[in-house]
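Before anything else, here's the structure in question.
The complex appears here without one of its protein chains, the remainder shown in place.
For chain A:
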Amino acid sequence: MVSDAKPKLAVWKFTSCDGCQLSLLDCEEELLPLAKEVEIANFREASRAVIKGPYALSLVEGSVTTAEEVERIQHIRSVSKRVVTIGACATAGGIQALRNFKDVQEFSALVYASPQYIETLSTSTPIAQHITVDFELQGCPINKRQLLEVITAYLHDIKPTIPAYSVCVECKQRGTICVMVAHGTPCLGPVTHAGCGALCPAYNRGCYGCYGPKETPNLVSLSRQCRHMGMSTDQIRRELQTFNAYAEPFRRESLSYEK
């Protein structure tokens, strides 16, 4: 696979905490093999050196929350053969998309001494709402193994193996006892996209839904069961309005509980 002209990889940041980019640095022992296969051309977390595009693969972290970002994402699309969005911010708007449910002017006035200097859009939106995206890798933060799988798949021109089924599958594969059934702990696992390896239930916690909605999630049925287990409608709304609050199935269900 090694050729003189290695494909150029770029990593871009929008509105985000940088945690998903760190997943790439977390790859540690795979970083050198990765650097052998691709030219890391634009990755500010790792290096100040920037090599000009076009890029074979752009990884985009973060959501669009400013007018400048609306412009910049268009430019990135135009210089990238493939765009893969990484993390809950880029794929669903992130935790900062909580503003989409409220009045951002009101927040700014409360938080900042001089809100007139704040330039922000009234919404935080996923990248795919602005440009065509080739693949969305969900998770808050993303799983480094899955990131490597996506990069590897693009290098070899094959479809990445990122199953869109529920976290329950991962619980059962590792033999974890269902916290919902055996402990009565409400859990978002049955509606949440696999990828984390079912981390929280393995430590007796219900799934927080960090990986966003799975394929064909049935939020109505799960939240009915959570009410049956004693959760208040306000608790359910709060459970759903976290990192993936603006992902459509979570958004729709949580809005049904808005007063």
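In the analysis below, contacts are C-beta pairs under 8 Å (C-beta built on N, C-alpha and C of every residue); 3 or more make two chains touch, one makes a residue touch a chain; residues count from 1.
Here is the rule we use: contacts and distances are computed from a predicted model.
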| item | value |
| --- | --- |
| Identity of the absent chain, which is to be given by its UniProt protein name, from "4Fe-4S ferredoxin", "ABC transporter ATP-binding protein", "Protein kinase" or "Membrane bound FAD containing D-sorbitol dehydrogenase" | "4Fe-4S ferredoxin" |
| Touching residue (missing chain; options A:47, A:105, A:218 or A:232) | A:218 |
| Selected from A:40, A:121, A:168 or A:245 as touching the chain missing from the view | A:168 |
| Residue of A:62, A:126 or A:190 in touch with the missing chain, whole complex considered | A:190 |
| Option from A:10, A:133 or A:151 whose C-beta touches the chain left out | A:151 |
| Missing-partner contacts on chain A, residue numbers | 1-2, 30, 33-34, 36-37, 148-149, 151-152, 155-156, 158, 161, 163-166, 168-169, 172-175, 177-178, 180-184, 187, 189-191, 204, 215-218, 220-222, 224-225 |
